[in-house]
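For this view, one protein chain was removed and the others were kept in their places.
Order of writing sets the labels: A, B, C, D, E and F. Residues in every chain begin at 1.
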Amino acid sequence: MQSLSNRSKVVSDKPMTFMEKLYLPAILGGMWITFTHLFRKHNTLKYPEQTKAFAPVYRGMHVLKRDEQGRENCTACGLCAVACPAEAITMVANEREQGEEHLYREEKYAEIYEINMLRCIFCGLCEEACPKEAIFLTDRLVPTEYERADFIYGKDKLVESMDYRIDITDRQSTGKRTEK
Amino acid sequence: MGKIEDLQTINGEGYQLSRLEHVLATARANSVWPLPFATSCCGIEYMATMGSNYDLARFGMERMSFSPRQADLLIVAGTISKKLGPILKKVYEQMAEPKWVLSVGACASSGGIFDTYSVLQGIDRIIPVDVYVPGCPPRPEQIIDGIIRIHELVKNEPLRRRYSEEYKHLLHDHNIETNE
Amino acid sequence: MLEKLILVGIIFTISLVIAMYATYFERKVAAWFQDRIGPDRAGPFGLLQPLADGVKMFLKEDFIPRNSDKWLFIMGPGIAMFTSLMTSTIIPWGPDIVTASGNIVLQVADFDIGILFILGVVSVGVYGIMIGGWASNNKFSLFGAIRASSQMISYELAMGISVITIVMMTGSLSLRDITEAQHGMNWNIFYQPLAFVIFFVCSLAELNRAPFDLAECESELIGGYHTEYGSMKLGFFLFAEYVGMFISSAVISILFFGGYNFPGMDSVEGNTLAVLGVVALFVKIFFFIFVIMWIRWTLPRFRFDQLMHLGWKRLIPLALINLLVTGLVIAFTSGWFN
Amino acid sequence: MILATVFESGVSIQFYLIFATVLFVIGALGVMTRRNSIILLMCIELMLNAANLLLVAFSSYFGKADGQIFVFFIMVVAAAEATVGLSILVMAYRNARTVDVGIFNKLKG
Amino acid sequence: MSIEILVYILGGLTVGSALMVVLSKHPIRSVMYLILTFFLISANYIMLNAQFVAIVNMMVYAGAIMVLFLFVLMLLNLSKENEPKSSLLVKIASALAGGSLLLVLVAAIKDTVVLQVAEKVTDNASGLVQNLGHLLFTKYVLPFEVSSILFIAAIVGAVLLAKRESQIIE
Amino acid sequence: MSEFTLNNETVLERISTHFGDAILSSETPYDLLTLVVEPTRVHELIKFLKEDEALQISFLTLLGGIHFPDNKRKELGVNYHLHSLIHNFRIRLKIYFSIENPEVDSIVDLYVGANWQERETYDFFGITFKGHPNMTRILNEDDMDYFPMRKEYHLEDATREDKDDRFFGR
Partner (left out) sequence: MSNWIEEEKSSLLKSNQNEKPQLSKETIDGDIATLNLGPTHPATHGIFQNILRVDGEKILSSEQTIGYIHRAFEKLAERRPFNQITPITDRLNYCSSPINNIGWEMTVEKLIQAEIPKRVDYMRVIIMELARIADHLVCNSVVGVDTGALTGFTYVFQEREKIYELFEEVCGARLTTNIGRIGGFERDFSPTFHYKLKEFLRTFPKVFNEFDSLLARNRIFMDRTMKAGPISGERALEYGFAGPNLRAAGIDYDVRSMNPYCSYQDFDFNIPVGVNGDTYDRFMVRQEEIRQSLRIIEQAAKNIPEGSFKADLPDFYLPPKEKVYNNMEALIYHFKIVMGETPIPAGEVYHSVEGGNGELGYYLVSDGGRTPYRLQFRRPCFLYYQAYPEMITGSTISDAVLTLSSLNVIAGELDA
């Protein structure tokens, strides 16, 4: 068949030379390469003791953010659940009562917000879908567990605590919300 | 199935391992040979875990046993379809006691995004799973995390657990025949 | 007699310990070649790793596949272990130790037929693999067994022929005589480099080590002959391989690298010489163990027909030519043609 | 080094005569009773070995090496016999699917 | 005399394992027992101060010929089930025949007078390599060469026989 | 070869001269010539495309089924994507037929690569290909009793436990 692209390059037609037929030169060459690696510094991350910084945009464990005053951002609009290809998010919305303004920023809030971490594929679509800068994926990892039930992350595990805030400012898709 | 607390209850005479048992169990934990049952994406991340950057060898686990007879840990990484289920079960049955199972990734643990007619919704329906690793696929760090959890289990497992009634019951629940 | 028994005990212990730590060393060497760390969590620097493996294997469920031949299934690893340990009896480990009550010879038995004994035992060593592989009643095991046995039988020939040149030069089959003939730096490697290469390649093949590890190559035969083995029976097979590695390194050192001879050995004598000699031998042994591992972690393996091709069509003719040339040279130098 | 040998004891050559005879008879017995042709070949090897043993015994007791030389020749013959015999067997097996000696009756034509 | 006992024990073991060769139902076990027998015979050779013969026996019989047998058995995959069995009548008849053969031979041998036994040669060197080699290449050099021809013939024959017919035609 | 350049018009013209009656309709969505063909003639047409000197459309890119439950009498369809590597010209053929008798000619005799694609189509849609050497399921279990890609069947595995569908209308 003629050439289809006019830029082909044959790469595998070199016959073995006599030296190559002798086995030894290539073997010794290969052994020299491995030998040089003996004295090279190892490239291993000793994981539990050492950790590596992930990219700032890494898609790890989710967090439900609070705003500066400690109110939950989530308004239970359900976009994240719709956007989730794994259908791992479940939520129950509730109306904010009088006197709960310090807890929830919007009029509606998620009474139950559960993510099945075993289903979740960490694609980041929920973060993208969220119009209220409530849910973010972070560079933390979801720990392994012994029981399947432990992977249903409710609000207790997802909502950040005010004492230990999770920094998501490096994520480019964060955006800025100007206070109204 | 495999919580450390469960081990306490299984071992009727109290949880305290004797000193000898403790030494033996620790030794055992340092020599867990994996059988990688890698079907898809997670298998590639498992390969990365084996590679230089994460080096599973540090845990004494680089000796992969593709023969189930020699393996201690079944690492199920990737989607298990209904067609594959019986094969996985058979591999589990062929393994010699004591054996552990690590379910890596969303697909193996719960089906992940593949909530479809052909995919098994979690391998714990056919074999008992000791540790679940979330993620799709999990980072090598998470896989190592899961392995460390397995090691914890091994370290705390009394030698006689595998002969206990509870264990037989567990296998019976999954319809697994052991006497090969 | 007592000293012999003690010596036997010591040698067995040493070979077992070395075999055990060879597994550790192998893993570490592999790690170093691959820019990794290797086992480092069992004890300091992972030094307890072999022990952990041993304990694990002992505590593992010891089962015999239902369809296998039980009797032979158990015998396989036993034979492998036994034959690989047997060879250590005739290796001269060092010069005599001088004591008040006479000299202690650091050799269990100095047979007149030393090197033949090694070849003989090695030729028997194939049974372990063969029987183990056959008794498992698994196709992959059977393939492994067949590959292993035909490979070992084929390479024995070239190995034997290459050794004969050394025997011709020394005029004795005894390993001690061969060692003594290489006093100082008068090593056989300088006279017989080709024989060394052939012998080395053949011993790799006899050991089933890469690039000749066709009997157990993971990517083709899963575990080859030991696919169905678990627990300590597998341990015996692996053990046998590493003991074999130790012994063949020793034999290579003795045949071609002067055994316990080392340059400048004339300036010391007595027990110092004995100790230094033993050290020299072990340094050589460790070097060759390292080289064997080095090769394993560098080279791809052969295909079975290529392996046979190499053995029968390359190594044996080469060894024969080498033998012929050696014979002619010896004939000339000893004045047969005058 | 020479190990402790028979000569330091009172074992007479009569012992080896009887011993070799018994081995030979066992081999013969095998040839007569077994029908598996591979085992027949093995029993023939056993009989040859009995002869070898006697040769070596005599050679040692007489202090002459000639007997041992004969042993080598017997071994050569035995090896050749085994290879050719086995290949014939494999051939026969391919055709008849059995290793029963009875198949060789058919060779009579 | 401890050596005496050792010799007798060795003899007994040899006879025992040789018997097992004949009696084992399973062909593979027969092979294993035969290998054991060869080892024991090698041990007997060593007791007779024939080290070289001993080791050659081990190499040739145990290391080569028996591997061949085992190989063939493995390839044919013969198991206990398809082992051909001879009838009881044949067994009894052959046992009787064997017994009488043994009887006759032993009776014949029992009173043999062995002439000219060397005087207790404790430093008997006849079994040493040097001695044997010298003899082999002087007195017996012709048979030695002839045996190599025999070998070649055997190899060629075996290869030809074992090849498939179709391949021969090609 | 003549100065025959392949573009949608020329190819359509050339096909029409030979298979004018077999072409039910033609269009060029996104500049890809798409022909709806008589199901019985499709094998012939593909053969023509492959063997015609001028066209040389001899690379089967993709073969697959499609299901339109609302198109009465034409519920099931098969699409063929063909490619002429020499001219770099792609063409799409489509056939439609009734779900009662879903049978088409196999093109395995023209393209070996169609083998599994046709099996897959059978597996998914239940379309049988006449003349296929091994018309069995390929991806799903052999004992599956429905054709999962038909629109009426559910995607989901009924055994999933961890989903709560009460919210957000999924």
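By our rule, a contact is a pair of C-beta atoms (placed from the backbone, for glycine too) under 8 Å apart; a residue touches a chain by one contact, two chains touch by 3 or more.
Here the structure is a predicted model, which is why all the values come from computation and not from measurement.
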Residue touching the undisplayed chain, where the options are A:G29, A:G70 or A:G154: A:G29
Positions on chain B contacted by the hidden chain, ascending: 37-41, 43-45, 47-48, 51-53, 64, 66, 78-81, 83-84, 86-87, 89-91, 93-94, 113-114, 116-119, 136-137, 139, 177, 180
Sites on chain C contacted by the missing partner chain, in the whole complex: 30, 33-36, 65-67, 137-140, 142-143, 210-211, 213-214, 217-222, 297-306
Absent chain, residues of chain F that touch it: 29-30, 32, 34, 58-62, 64, 66-67, 79, 81, 85, 88, 90, 92, 111-113, 115-117, 120, 124, 134, 137-141, 148-149, 155
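The rule is simple: only the chains that are shown with their structure count from here on.
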Partner chains that chain B and chain E have in common: C
Between chain F and chain D, distance of the C-alpha-averaged centres to the nearest whole Å: 73
CA centroid of chain B to CA centroid of chain F, Å: 44
Contacts with 2+ other chains: residues of chain B: 52, 55, 58, 110-111, 115
Touching two or more other chains - residues of chain E: 52, 56, 64, 75
Chain A-facing residues of chain F, complex: 85-86, 88, 162-164, 167-168, 170
In the complex with chain B, residue positions of chain C that touch it: 27, 30-31, 34-42, 46, 48-49, 51-57, 59-63, 65-66, 218, 222-223, 226-231, 234
In the complex, chain E residues that touch chain D: 1, 3-4, 7-8, 11, 14-15, 18-19, 21-22, 27, 30-31, 34, 37-38, 41, 44-50, 52-53, 56-57, 60-61, 64-65, 68-69, 72-73, 75-76, 78, 82-86, 90-91, 93-95, 97-98, 101-102, 105-106, 109-110, 112, 114, 116-118, 120-124, 126-127, 131-132, 135-136, 139-140, 143, 147, 150-151, 153-155, 157-159, 161-162
